[in-house]
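What you see is the complex with one protein chain gone and the rest in place.
To keep things simple, chains are lettered A, B and C as they appear, and every chain counts its residues starting from 1.
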Amino acid sequence: MSLYASPEEYGLADLLCCAASREVQDNEIVFAGTGLPMVAIMLAQKTHAPNLKLIFEAGTLDGRPPELPTSVGDARCESGASRSSGLFDAFSIAQRGYVDLGFLGGAEIDLYGNVNTTCIGDYLNPELRLTGSGGNPDINSFAGRTVFIMVHEKRRFVENVSYITSPGWRVKKWPGGEFVHRKELYGSAFRGGPSAVISTAGVFRFDEQDGHMYLDTCHPGKTPAEIKELCQFELDISRVAGETSPPTREELHFIHDVLDPDQIFIPKVKKA
Amino acid sequence: MSLYASPEEYGLADLLCCAASREVQDNEIVFAGTGLPMVAIMLAQKTHAPNLKLIFEAGTLDGRPPELPTSVGDARCESGASRSSGLFDAFSIAQRGYVDLGFLGGAEIDLYGNVNTTCIGDYLNPELRLTGSGGNPDINSFAGRTVFIMVHEKRRFVENVSYITSPGWRVKKWPGGEFVHRKELYGSAFRGGPSAVISTAGVFRFDEQDGHMYLDTCHPGKTPAEIKELCQFELDISRVAGETSPPTREELHFIHDVLDPDQIFIPKVKKA
Amino acid sequence: MSSDKRITLQQAAEIVKNGSSLTFSGFTIWRRPFAVIFELIRQQRKNLHLIEVNGGPQTEFLVGAGCVDIWESCWVGHELYGKYGANLSRKVGEKEILVEDYSHAEMLFRFTAAASGAPYAVTQTSLGTDIHNPEYDVLGRAGKRDGKRIAKHKYIFTEDPFYGAGAQILIPAAKVDVAILCVQQVGEEGTVRVNGQLYSDPEVARAADITIVMAEEIVPEEYLRRNADQNTIATFEVDHILECPFGAHPTGMFGKYDVDGAFLKEFYAGTRTQEGYDAFAKEWIFGLDHIGYLEKLGWPRMLNLRANTALNYRPRK
Partner (left out) sequence: MSSDKRITLQQAAEIVKNGSSLTFSGFTIWRRPFAVIFELIRQQRKNLHLIEVNGGPQTEFLVGAGCVDIWESCWVGHELYGKYGANLSRKVGEKEILVEDYSHAEMLFRFTAAASGAPYAVTQTSLGTDIHNPEYDVLGRAGKRDGKRIAKHKYIFTEDPFYGAGAQILIPAAKVDVAILCVQQVGEEGTVRVNGQLYSDPEVARAADITIVMAEEIVPEEYLRRNADQNTIATFEVDHILECPFGAHPTGMFGKYDVDGAFLKEFYAGTRTQEGYDAFAKEWIFGLDHIGYLEKLGWPRMLNLRANTALNYRPRK
């Protein structure tokens, strides 16, 4: 039997979860958001990164929840942690530079990895007010790398996001608002930026020099041309490395039998 | 039997302790330093101020130590406290404005209540380096009132202290260093200042308008003229209210039988 | 002295005046002081200014009821049980509410500054985002920045002069009139012991001018003082206390009960429109008191949320 699952054995959420999980390296300190990223990180912990340290924004440090928390404030976060305290600790630690990797989401993203979770349309007269920033810009400002997990629709991969909630590789320099490279603005607080976007179509990375997103791998069944068509900005498809690796059978086992058996975040695909 | 002890029944340390204790009002939040002030505050707690809240600088809030701590970092501080944590809490609470009263000491004091605990002589070429500030200026900056307990010697009650460690009613405005009223410098952080000096000679208070120290009460056996002679600056003795009340028999009982039976801070005077 | 601080739910709500600024304990859908929130809605409080490290169902209930004029925070939603704050979103669209956006860390540092008596904090978060867009200073545009309770500036740009660390953002301390906390235990004199994650409760309690603590149980002070290093908030930081079991429902409480996800889902699904909100409030808030609310929820529902003592949450199987 193959290491990798065959297409009928997994769903899109499984694929995203496993792709996200593989962004984690062993021994890293990872800032976990609610939802699929939480499953992805715990999957990494069960597989290739047993020594990763998990920080929950609500205040649990080096957490090892025995049962999947439904959010970062969940009572389950505290079980087995090295220390449970509060947001002051979590954000102080993050700003101090301890965090290697954060997982985030967004409603819109631009070529530079700027992400919007605040509103659609003019901020002062919005078509739709969203949840707001949460810790998205903070984790993105403080961590060495951030990975975004997003639904891929053309209206989400846009030329200009309605509101830059979370900073990409080229950001606005205030008070003027001209775009500059993140490195220029962040000074000695510069530690990196978005390192990958895992969408429902493919995996994207960034050229740290010009700050542009490029397509790294296409999800099984998708072509670079199709994916380019799903972006309003000019997507670089010259550096495609191939196809996104499917989930392994071991990964699917951990996701569905151990981590999320109740399908809270990841639905189970019935075998054909 | 009189409420008050007769002169042969108490020592100078008893007198200072009781005078200090009487500066505490019930329900106040009091920042306690090591030594005699600690006994004074706990004496107030046993007598007229049962609801005072004691803060120890090292991080114990609303403490009720069953046995006298020998310093504010002592393991005894934690027993029976509302919360034990650390300096960040103690100083945050103080800067936030919770503290009504602090007790402090000093090596030198001037007319305005500026106190020195740092060095004798030129700071850059000192005759004698002392302990340094500790929390003296902090408690004095943050509390509503501060009371200083000092040995009264002419070399200590000076025209100009060698170094202003802790701010009085008229302080130096930097970068120039000209003296201004404390109120002018502290802005909305102004909450008060030194309210009393309890020396081995008498009790002194301050005119908050001109910021000058004046003699309030003379300790038994001392005259205003004698005390004036013990100050290098021009001491106002026009407002003397009388003699410092001696310890009561009840106070002496608490000091020697309950709080400090081992005479750690306050020696016991044998009855004649 | 032991009962000085005790008040009732009604009195707790009455301490919050029309126009007060207000903040809460908890985090998104955990440990929100719902029994007081419901009472505020019953008492039809108006013109509230919410300043929250993060929002959640409590924001949505108050906003939907028309209690809130200004919301300063970073996030609102129901986590897994409702993607965003539909009531806030509706009122923003209808310009019935002013929203001032900060980042999560900024809100936390604003409360930390206030809690330690500093007028502002310095941070390097969120540089280059529209959170710092000078055009998007909503309270400034509305002429609300009087420099008293609302700072003269939303933020100020500066540079680190000590180590050359580059751009810094100064953000004003969060000044709030009242903080309402919902915790597991409070002592008779006000000592608070929070179990599990503290969220931003210590900062919030200290930042506010008046702090009200609603607890699952009021316990003897002496019990809490036996282990001072396990306590979270000291007596003198707490002005009023009240006991109110299940006071956080429908949000959860570590060690006591889980989040009532079904309740939140129903609220989220049913209150996209004002009519929907009004119907929900009519059913679940008005005409009930806290005991009536619990009786309406019923024993089976509440027993099903009950946390396991060894685990501090309700295991899924």
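Side notes on the structure shown:
Everything that follows uses one rule, which is that a contact is a pair of C-beta atoms (placed from the backbone, for glycine too) under 8 Å apart; a residue touches a chain by one contact, two chains touch by 3 or more.
The model shown is predicted, which means the values in this text are computed figures rather than measured ones.
Listed by label, the shown chains that the missing chain touches in the whole complex are A, B, C. When the whole complex is considered, the residue among B:Leu3, B:Ala189 or B:Val258 that touches the unshown chain is B:Ala189. When the omitted chain is restored, the residue from A:Ile29, A:Val115 or A:Ala143 that touches it is A:Ile29.
When the missing chain is restored to the complex, the residue among B:Arg129, B:Arg155 or B:Arg239 that touches it is B:Arg129.
When the missing chain is restored to the complex, the residue among B:Ser21, B:Gln45 or B:Thr60 that touches it is B:Thr60. Where chain B meets the omitted chain, the residues involved are 34-35, 56-60, 67, 70-79, 84-88, 91, 94-95, 114, 118, 123-124, 126-138, 141-142, 163-167, 171-175, 177, 180, 182, 185-189, 262, 264.
Contacts to the hidden chain, counted on chain C, fall at residues 117-124, 147-148, 151-153, 156, 160-165, 168, 170, 172-173, 175, 195-198, 229-230.
Against the chain not shown here, chain A presents residues 29, 51, 53, 60-62, 64, 78-85, 88, 91-98, 142, 189.
In this section, only the chains that are shown with their structure count from here on.
With centres defined as mean CA coordinates, chain C is found 27 Å away from chain A. Those residues of chain C in touch with two or more other chains do not exist in this structure.
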